[in-house]
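All protein chains but one are shown at their positions in the complex.
Think of it as A, B and C in the order they're written, each chain with its own count starting at 1.
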Amino acid sequence: MGKSRLEAFSDGVLAIIITIMVLELKVPHAQSIEALLPLTPVFLSYVLSFVYLGIYWNNHHHMLHACQKVTGPILWANLHLLFWLSLIPFTTGWMGENYFAAAPSALYGAVLLMAAIAYWILQQLIIASQGTDSFLKKAIGNDWKGKLSPILYLVAIPTAFWSQWISQGLYVFVALIWLVPDRRIENAFRSR
Amino acid sequence: MGKSRLEAFSDGVLAIIITIMVLELKVPHAQSIEALLPLTPVFLSYVLSFVYLGIYWNNHHHMLHACQKVTGPILWANLHLLFWLSLIPFTTGWMGENYFAAAPSALYGAVLLMAAIAYWILQQLIIASQGTDSFLKKAIGNDWKGKLSPILYLVAIPTAFWSQWISQGLYVFVALIWLVPDRRIENAFRSR
Amino acid sequence: MGKSRLEAFSDGVLAIIITIMVLELKVPHAQSIEALLPLTPVFLSYVLSFVYLGIYWNNHHHMLHACQKVTGPILWANLHLLFWLSLIPFTTGWMGENYFAAAPSALYGAVLLMAAIAYWILQQLIIASQGTDSFLKKAIGNDWKGKLSPILYLVAIPTAFWSQWISQGLYVFVALIWLVPDRRIENAFRSR
Partner (left out) sequence: MGKSRLEAFSDGVLAIIITIMVLELKVPHAQSIEALLPLTPVFLSYVLSFVYLGIYWNNHHHMLHACQKVTGPILWANLHLLFWLSLIPFTTGWMGENYFAAAPSALYGAVLLMAAIAYWILQQLIIASQGTDSFLKKAIGNDWKGKLSPILYLVAIPTAFWSQWISQGLYVFVALIWLVPDRRIENAFRSR
């Protein structure tokens, strides 16, 4: 089974998810610069989610690059990941329209947590499909980012009800550790 | 005629259909967790339709993989299938917003039935284009899932007016029999 | 210049146009079958436009298949075609919501006319790029469908203000003459 259609379909879904988020930025009726001010939290949450979806697309790109064959379980694990990512426009919109209130911030983290788990499942299935000498397994190394992220989401979810800013800080922090160039898989290819 | 553009176009349409469904999950104005409760049926119907579209994408992927050349009738049969699938966001939204009421549940099944028929027509045209020694024909075998599904939809449609839960149960059941890994075409490739 | 990205981009735009039209089918609030009745004209206009966009995708598919190299003018002529096609969801929605009234029906034809002209320009540019021995020129033959369609649109536009049903009948008729399998380019490939 070729992986090109899996990539094409995932790219399509990710491209649509990343773009329909901008529809939450509703065009204001007034024409003054001040009319944009109430949109600030919606805009900031859009930026955060754009970065997260960019990270997912980027990592997904690298992971599938290191995957040779696509099995039925991999197809479904990929759809499972896309399902949770498809909820990000909803949680982003809810969080942005409510000025990063407690419950929306917690739900935002919960969906990120589910997406991280779905990503991990997909990764494990690809590794399992490659047998004992899995190239992807060596490429991701100790995968400290993949292990730390869900823990930080787990911390951020209840924290949102106490201080939503610590919660938001954790989401920004997780995005930043992924934004720092992740050359693991690239290096593994180079040293092949 | 190459099939890559047919796959790309179908992937695009399916990716958009699966993603615009999430727009029915309207962002609530209140910021409490309770504000999410009324969205529960919309969310559940979204999950069901996501799984159905995932199944269609998956089966479509396998079917076109077993198709060598694309003729005019195949192109149109494919568009016919996409037409019925494109109505799923509408029926999903109507069903979800009305707590799985009778008429929306029946219409949901009617669109699934039409999509199943359209899929069958596409399959027959591909088999016919492959001649007497059709690889796809052997690959799908007795096709009991493809034959059972429309019968169950036909049962579920009138049943919705008597008990919508039996009707929903049938939709979930059909989704489950397809979710169980369908290795028919994969096996046929392996034993080639 | 390769044509694969031109095809991919056109497929993407066409897939989105064909799918966002369904968003005009607004989910009714009532849950009875009768609540669907007012949607009938919107649904019928959706079917008509779906068929038209399917025809355009189909013909575009064949035309680009017969095109070897993509020049700057071809890129822009293609974008020009996509521009007019992108207005079809708007004219479809206006026509459907106003029960095929005169002005919306005339505008519907006007956009179809502009799209037909844009398609013809694109076709001429591809033929010109292929030199005196153009394969596409021979493949389309006398192109009677391409010549008749804009004439019928031109008739249908003013007719809409006198009888919108004759106008609609002409739109359906044009769709039907294209739906009849057009084997011209396919045959040209075969007899190559």
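Here, contacts are C-beta pairs under 8 Å (C-beta built on N, C-alpha and C of every residue); 3 or more make two chains touch, one makes a residue touch a chain.
What you see is a predicted model; the values in this text were computed from it and never measured.
A.B. asks: Who touches the missing chain here, A:Phe50, A:Tyr99, A:Trp120 or A:Phe161?
C.D. replies: A:Phe50
A.B. asks: From the list A:Leu25, A:Ile117 or A:Ile177, pick the residue that touches the absent chain.
C.D. replies: Candidates A:Leu25, A:Ile117 or A:Ile177; residue touching the omitted chain: A:Leu25.
A.B. asks: Go through chain C and note every residue touching the omitted chain.
C.D. replies: 1-2, 5, 8-9, 12-13, 15-17, 20, 23-24, 72-73, 75-76, 79, 82-83, 86-87, 89-90, 93-94, 97-98, 101-104, 106-107
A.B. asks: Could you pull out which residues of chain A are in touch with the chain that's been left out?
C.D. replies: 7-8, 11-12, 14-16, 18-20, 22-23, 25, 27-29, 31-33, 35-36, 47, 50, 54, 57-58, 61-62, 65, 179, 181-183, 186, 189
Methods note: only the chains that are shown with their structure count from here on.
A.B. asks: So chain A and chain B: same face meeting same face, with over half the numbers shared, or different?
C.D. replies: Mostly different residues.
A.B. asks: Please find which chain has its CA centre nearest to the centre of all protein CA atoms in view.
C.D. replies: So the chain nearest the centre of the shown protein is B.
A.B. asks: Could you work out how far the Cα centre of chain A sits from that of chain C, in whole Å?
C.D. replies: The mean C-alpha positions of chain A and chain C differ by 37 Å.
A.B. asks: Multi-chain contacts only, two chains or more: what residues does chain C have there?
C.D. replies: 12
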